[in-house]
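A protein chain is absent from this complex, but the other protein chains hold their places.
Up next is chain A:
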């Protein structure tokens, strides 16, 4: 039986949070699509509520190291086989807290990692923020960003369009599942276990 580690980063701040609701639904859709494709697959999901470590993130930005509480969450994201990242849209972009988390992730930790993007906002007029703000950020990180992302406006949770949000989530989840079940990521070398021998460091310099 294979195990897949899925990290879910969710950056809503209210309780209950529509960002968290969207995260949970995207997670459920992804997991069920993965299990449908491979019933023997075990999916371990770790949810990172950015709000819980908001102060720790600011501290890390200032001191350069993570508190134990934050470190556990950074490890979950940087060691995941796939990541779902969902943020509220503030002022035409991802939230500041969401970006703080991205800023303190270890370098290269999302390279070649499949990522499903989601965002929430007041009205559908903010939906392009996913493509003009979130997508370039994850392109910079070298992530394998799923082509289908989900933006949920407040009105999507009720009224005539409510059913449509569910369909979009299902579609995003199953498309993401196909991306995830491609080749698993290469693990980065442990710099403490695999040290570059000094003669190689020296050879790169003069004599």
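Going forward, a contact is a pair of C-beta atoms (placed from the backbone, for glycine too) under 8 Å apart; a residue touches a chain by one contact, two chains touch by 3 or more; residues count from 1.
Criterion: contacts and distances are computed from a predicted model.
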What does the UniProt entry say the missing chain is called, choosing from "ABC transporter permease", "Indolepyruvate oxidoreductase subunit beta", "Chemotaxis protein methyltransferase" or "Putative FMN-dependent luciferase-like monooxygenase"? "Putative FMN-dependent luciferase-like monooxygenase"
Touch as defined at the start, partner being the missing chain; which of A:16, A:64 or A:159 qualifies? A:64
Of the residues in chain A, which ones touch the absent chain? 58-59, 62-65, 67-68, 191-192, 195-198, 201-202, 204-207
